[in-house]
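All protein chains of the complex are present and in place, except for one that has been dropped.
This part shows chain A:
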Amino acid sequence: MDKEESPQIPRRTTRSLSTPSTSNIVPAAKVNSSLESLTINDLLVGGDPVSLDDIISSFPGRSSQIHEIVRLLGPLNSPLLPLFVYGGASTGKTSIILQLFRHLNRPLVYSSCRTCYNQRILFESVLNQLLLHSKNAANCYANAKRCERPSDFVNFLREALTGVINNLKEKSEKMISKKKVHDGKTGNMIYLVFDNFHLVRDWDKSSTILPLLFNLYDMLKMLEVGLIFISSTSPDTFYTNMGYVEPIPIYFPDYTEGDIRQILLRNQANQKLYSSFLDVALKPFCRITRQVGELSTALKPLFEKYCEPLSDKGKGVVPSEDMKRRLFNHIKPHIASSLNDVFKVSSAPSSEVETGKQTKHQGNPKRSERSEEIGDLDFHMSTSAKYLLISAFLASRNPATLDASLFDSKGGSDNRKRKRKASEKALEKKEMLEEELLMKGPGTFPLERLIAIFQCIVSVAEDPADEDEQKNEELGAQCGSGSLMSDVLLQLSTLCNANFIFKGKSCPIEGSTRYRSTISEDLVLKVARSLKFPLSKYLYRS
């Protein structure tokens, strides 16, 4: 913005503080000089001026909310009751507020309660902006004021606000006197915007801070101050006690599918192609989420896939019906799979080559004795950790009452016979049980049970070792089952750290901690395969 106004700023505390010491930091000096000249104009959103129609057109489906807010903000210098803007994630709340202020060209103090993660930082951030303070090496990136207590905050805030408002008044008077109408009037109002306001509820039970912020309007009694709260939860989730001016709620509903379509189309190079892509892909995705952010991340790789058959990645193509059909057939199998895929990892090109090589290596015929090393598992785990993982999985899946029959000396074969004879009614019952098991998720188990199962499967697995792995047995002769057992607890902590086993909270000495295995069956199968362990024999299925 224009630096013309800067000499008029009376508040120069920061500068006078910093100028003597800038000589110490030579390279920063230049930056400092440019940083220091924060003016009241830095409280404006800035950027090119934008018309209301532009804003409305760039936020499809939001015109009513925009008009509402503009009406409430009112013309220049009109006081504002606190606003409470709420709605789900990525529904355009923050962007619309900021764009409107850009359009109106009025100063605001914005603090996100995410960045300002506790009340002290929130206070100091608000004060920093009001006092036009900039952090730099000279002032050791310190805040303008140290402010921890709410009462201090109110005092400082009042002081700072009066300063700023006087400043603004001065400025607008000057403008009127100079007849510089075209420069855009900033007015005398200053707005405090609190974004992500729902997070405040989690700060030390919000006992003091929430009432304080809601009460701020009453406490300050300054007509020139407007408060705007932006939250993703409704005001009902905040009001703990009354006694202050209730903010005016403005609800941002979720976008409709048509709105989403328009938003997604906004920044596309080839609108026609993308629109034909959205015809195919948007519907299934919209069933899962309506959040624009999530959708655009999910759709981006899919669109790349969609464009694959096209020669120039779909830059200038106008799709014909025939081509659409062809592309649809191409994309169809990928849609379903990418629905579940929130998180796609791309590997760097060079490392991809490497991994490709590796898989080729693995593909080599290897009926060797060494296949136990890694197998299909793509990370290294020691043998005892593998057995422990399997036992944890079994302990979580199987009901504890069946341990005896599954792990007795006769093994699972006896069990199976019994199952075959089961009557239809029993089968039904078991089906119900199975369903219940699925609904309940993995069960918890005490340490003793885990160790007992571990001991069982290790002893079983080491008996028939001579059949397939002579060499390993020869090598492992002196490292028998006893030493596989030796530091089980260490292995357990390793598995807990890798998030494979979840450990409930409890006193470790008392031993009443319960564990739960959280791994997928796929991974266990991989591990079991790498050990040649007959997992299915021990897994209880009705």
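As a working rule, contacts are C-beta pairs under 8 Å (C-beta built on N, C-alpha and C of every residue); 3 or more make two chains touch, one makes a residue touch a chain; residues count from 1.
In the analysis below, contacts and distances are computed from a predicted model.
This figure omits one chain of the complex; the name its UniProt record holds, of "Origin recognition complex subunit 3", "RecA family profile 1 domain-containing protein", "DNA repair protein RAD51 homolog 3" or "Small ribosomal subunit protein bS6m", is "Origin recognition complex subunit 3". Contact with the chain that does not appear here is found for just one residue of A:I121, A:M222 or A:L339, A:I121. Of the options A:R71, A:K221 or A:H380, the residue whose C-beta touches the omitted chain is A:H380. Among A:T297, A:S320, A:S459 or A:S536, only A:T297 touches the chain left out of the display. In the full complex, chain A makes contact with the omitted chain through residues 27-28, 30-31, 34-35, 38, 42, 45-47, 58, 89, 94-95, 98-99, 102, 108-112, 114-118, 120-121, 124-125, 128-129, 134-137, 140-141, 143, 193, 195, 266-267, 291, 293-294, 296-297, 342-348, 350-351, 354-355, 361-362, 364, 366, 368, 370, 373-374, 378-385, 448, 451-452, 455, 470-471, 475-476, 478-479, 482-489, 494-495, 497-500, 509-512, 518, 523.
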